[in-house]
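Each remark here refers to the structure printed beneath this line.
The complex appears here minus one protein chain, its other protein chains still in place.
Now for subunit A:
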């Protein structure tokens, strides 16, 4: 039986279909979850996709964080449920305090939409074990509030403990502290990523197939967990 990966739809989510497709292309079963339903329907992992959620009226992710489904996801994540937040999903994970720091307006104030090179910082998470550390990958980036910030102590801790999952290379698109594009929690089950791996899984529509690694990683992780 293939692993069941939930993909949450918030009002304003626009990459939920792509994320679900990425799960299927990787070989998993995508289960669509609705933000207003607190039931996770027995999924083995969750993707919070990108988009412009209703919480953005106040601060990106601030209101989405209080959606009924998030209460279940927060409980699950604290118990080890793998969760990947992409773009707005990353912002929601920070607002939910599952990941440290915050995402703020790009330093140059412009929305950035481009294919972006990243360096994978660690293969030691549920979502990056298909990569090798220091591997460079190309995935699309599209965000206006993608600048990662945290206090110096948090940044030092993330650096020292290998919790920076991806950094921007060949140019920092938004002024992120220490070129951070993605981070993980201490346990390695929760990952937040600003660029969009779900848009780089098929040659027809993406700049590479590099993004698929995040989705094969979770299936590998879940297969290992049940073996």
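Observations on the structure shown:
Please note the rule applied: contacts are C-beta pairs under 8 Å (C-beta built on N, C-alpha and C of every residue); 3 or more make two chains touch, one makes a residue touch a chain; residues count from 1.
Following the convention adopted for this analysis, contacts and distances are computed from a predicted model.
UniProt records the chain missing from this view under the protein name "Phosphoribosylformylglycinamidine synthase subunit PurS", selected from "Phosphoribosylformylglycinamidine synthase subunit PurS", "Binding-protein-dependent transport systems inner membrane component", "Monovalent cation/H(+) antiporter subunit G" or "Hydrogenase accessory protein HypB".
The chain that is not drawn here is touched, among residues A:104, A:129, A:184 or A:217, by A:104. One chain of the complex is left out; on subunit A, the residues touching it are 58-59, 62-63, 66, 94-95, 100-102, 104-109, 147, 149-150, 175.
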